[in-house]
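My structure is below; once you've seen it, I'll send some questions.
Missing here is one protein chain; the remaining ones are kept as they sit in the complex.
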Amino acid sequence: MKNKLFGTATIAAVAALSLPAAAQSPIKIGFVSTFSGPQAAIGEDMRRSVELAKEHLGGKMGGKPFEIIYEDDQFKPDVGKARSEKLVQQDKVNFIAGYIWSNVLLASLKAVADEGDTIMISANAGPSQIAGELCNKNFFSTSWQNDQTPMAMGEYLNTKGVKSLYLVGPNYAAGKDMLAGVKRTYKGKIVSEDFTKWPDQLDFSAELTKIAAAKPDGIFIFYPGAHGVQFVKQWAQSGLNKTVPLYQVFSIDAITLPQQGDLAIGTLGAQEWVNDLPNEANKKYVEDFKKKHGVYPSYYGAQSYDAIMLMASAAEALKGDLSNKDKVRAEMKKANFKSVRGDFKFGNNNFPIENFYIQEAVKDPQGMMTVKTIATAVKNAVDPFAEKCPMK
Amino acid sequence: MMAALRTPRGIATALVLLVLAALPLLTQAFDQRYLLSIGTRIVIWSIAAVSLNMILGYGGMVSFGHAMFFGIGGYAVGILSAHGVSSGWIQWPIALLAATAWAALIGALSLRTRGLYFIMITLAFAQLVYYVGSGLEAYGGDDGLNISRSRFPGLIDLRDKASFYWLCLALLCASLWFCSRYANSRFGLVIRGAKSNELRMTALGFPVFRYRLAAFTIAGALGGLSGILLANEGAYVSPAMMSWMKSGDLIVIVVLGGMGTVFGPLYGTIAFFVLEESLPPILNLVHKGWGEYWMIVFGPLLVLIALYARGGIDSLLGRHHD
Partner (left out) sequence: MEYLLLQVLNGVQLGLLMFLLAAGLTLTLGIMDLVNLAHGSLYMMGAYIAWTLIGVTDSFVLGALLALPATFLLGVIVEAVVIRRLYARDHLTQVLATFGLILFFNELVRALWGPGGKSIAVPGFLNRTIEILPGVPYPAYRFAIIVVGAVVAILLAWLVARTRLGMLIRAGASNRRMIGALGVNIELLFTLVFGLGAVFAGLAGLMAAPIASVRIGMGDDILILALVIIVIGGIGSIKGAFIAAMIVGQIDIVGRAFLPDLLKTFMSSSAASSAAPAISQVLVYVLMAAVLVWRPTGLFGQRT
């Protein structure tokens, strides 16, 4: 029996060792996201968009074929870091993109961008540390810094004249960032600020009862994924949807809307990308995505699509020769590609300087739930941590 | 010693230790740095598994919160590092002390309970530590904290992967040695005796509670050590390192390797990591895309291990003679 055990170990070791070590001819891209467990729906949406980008590029960047290696972080920082290390050290990829979660990104940062000297593109997570003191020449974002989206919402609420606001969010790092973000810009009265247990609280009856008693002009929430579905449903069921409007960030999107359904109609959210933004790249992306999968893409997908297009722009400019990393970084920094969000440029910390829009949840002519743009909240927004970043 | 080398167990153990000792050289020769990263994690997790085995395997104390010691050791290093205390000579003793003190405290409270109650109360304390960790906003909260590695000027540079690996391996060997001494000492015999028959041990006049508390505290300290190493391995600490899933993984490892055996935790860790790394690619070979569903295979595998392989991997190597 012991031979059996050592047999498998040897096979595994030999299989790993016999991989071609320096087959550098095709461009290699690692993509780290969550593909198993409860959060796999987000990873799936990102992968569909990455595959669509590959299709649109004809499978080539700067004349060279490219391959994408997907790795599952299982929603755990240590697993994400280990997979990122594997991509850098074993697969020797040219780029790593993906990262839904701040903690997975922060755990992987050192192994990829510092010790691995590999270019890293966050297609979602935007923790303040990486925008500020931990900013890195190898790190780029095609999303946003956590505070920006709620800040845009705050600006919009000011112009709309919402006088008082009740804030609710989950009691963890991103939740605190989001609530702090809206407070940075919102000038009206904050009635109260409630943090709920995370991730095990799925019942919001106590909070909704408090809100009903406090009678604010609006509720601001941040509840990603399943919690967003729950909050919106319970808000509507409590009858508050008739009296207190809901303003949200990252809580109502293409992934959650099929579950929120009619209950979400009329709610407003802020986002840097909406599926109806009027530019050619976006039309092509959204139409082809819908044709292929029968559903709308989410912002996770749009940001992933942009991440691949950003790499492609650098590879095009260098005619597929990615050997000089300084040149690659310089080309990346130009952001010389047609983003689905329209034009944007990188700030000193390699986070986008971009517009934020207000979107409303509606039904499309076919009866499918989606969001449409109703206003531009802020233009060319720079995140508040950029000045803490020593890079120029 | 030479006689032991002739048994299958002796040969297997010697081989594993030999491969582990030579790993940095092997990975360098074959240009497989990633295998060294896996190797480092295996060695560190083995230390944690050895520590859990001391109470679970030998003593029958099913702690469902052992990953909290990862967190306490790790956060002690992380917090000190965030305040500019980078010397390992200061960080490590403080971290060990914190883990020991915490283990003694919760051990004293938890060991009054038995069975499922003990499982749950250890889980409760672990959740407590977990949420305190995620509430530490100054240290990153849920996002965790990027730290710089401990410094031992003139002695060893932990940033060098091979040196760090050898340090971990040396500490693992020390823990294995300590565990084998523990198992065969009078102290260990009382712990093992109390596992099968507590009343008898009490009747023989042994203060079982105090013995167990001592074992729990020692295990906590050793768990803290693995936390210190884990923080230095990733140069990062976060509450996720002490989630209850990690405590569950540690139990799986100890059972998989063979409870109450000296080298079981090491075998268990190796098997666990090899499974986790190789199951998805193997399933992908069978059918592309199946790799992501690896838990559909891993889950029933756990059921089978629990049902039919209670001796763990160690029992595959033949009977013990002691």
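A and B label the chains in the order they appear, each numbered from 1.
Note that in this section contacts are C-beta pairs under 8 Å (C-beta built on N, C-alpha and C of every residue); 3 or more make two chains touch, one makes a residue touch a chain.
For clarity, every value in this text was computed on a predicted model and none was experimentally measured.
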Seminar exercise, completed: Where B:Q28, B:T113 or B:T202 are the choices, the one touching the absent chain is B:T113
Exercise. With respect to the chain omitted from the figure, which of A:L202, A:A330 or A:M391 is a touching residue?
Worked result: A:L202
Seminar exercise, completed: subunit A positions in touch with the non-displayed chain are 36-38, 40-41, 43-44, 171, 192-200, 202-203, 205-207, 209-210, 213, 226, 229-230, 233-234, 237-239, 255, 258-261
Seminar exercise, completed: Even though one chain is not shown, subunit B touches it at residues 56, 62, 64, 109-110, 112-117, 119-121, 123-125, 127-128, 131-132, 135, 137, 244, 248, 251-252, 255, 293, 295-296, 298-303, 305-307, 310
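We adopt the following convention: only the chains that are shown with their structure count from here on.
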Seminar exercise, completed: Whole-angstrom distance, CA centroid of subunit A to CA centroid of subunit B, is 34
Exercise. Touching subunit B in the complex: which residues of subunit A?
Worked result: 1-2, 5-6, 8-9, 12-13, 15-17, 21, 35-37, 40, 72, 76-78, 81-82, 85-86, 89-90, 102-103, 106-107, 109-111, 127, 129, 134, 171-174, 176, 198
Problem set entry | In the complex, subunit B residues that touch subunit A | 8, 12, 15, 30-35, 37-38, 41, 134-135, 137, 140-144, 146, 234-236, 238, 240-241, 243, 245, 267, 270-271, 274, 277-278, 280-281, 292-295, 313, 316-317
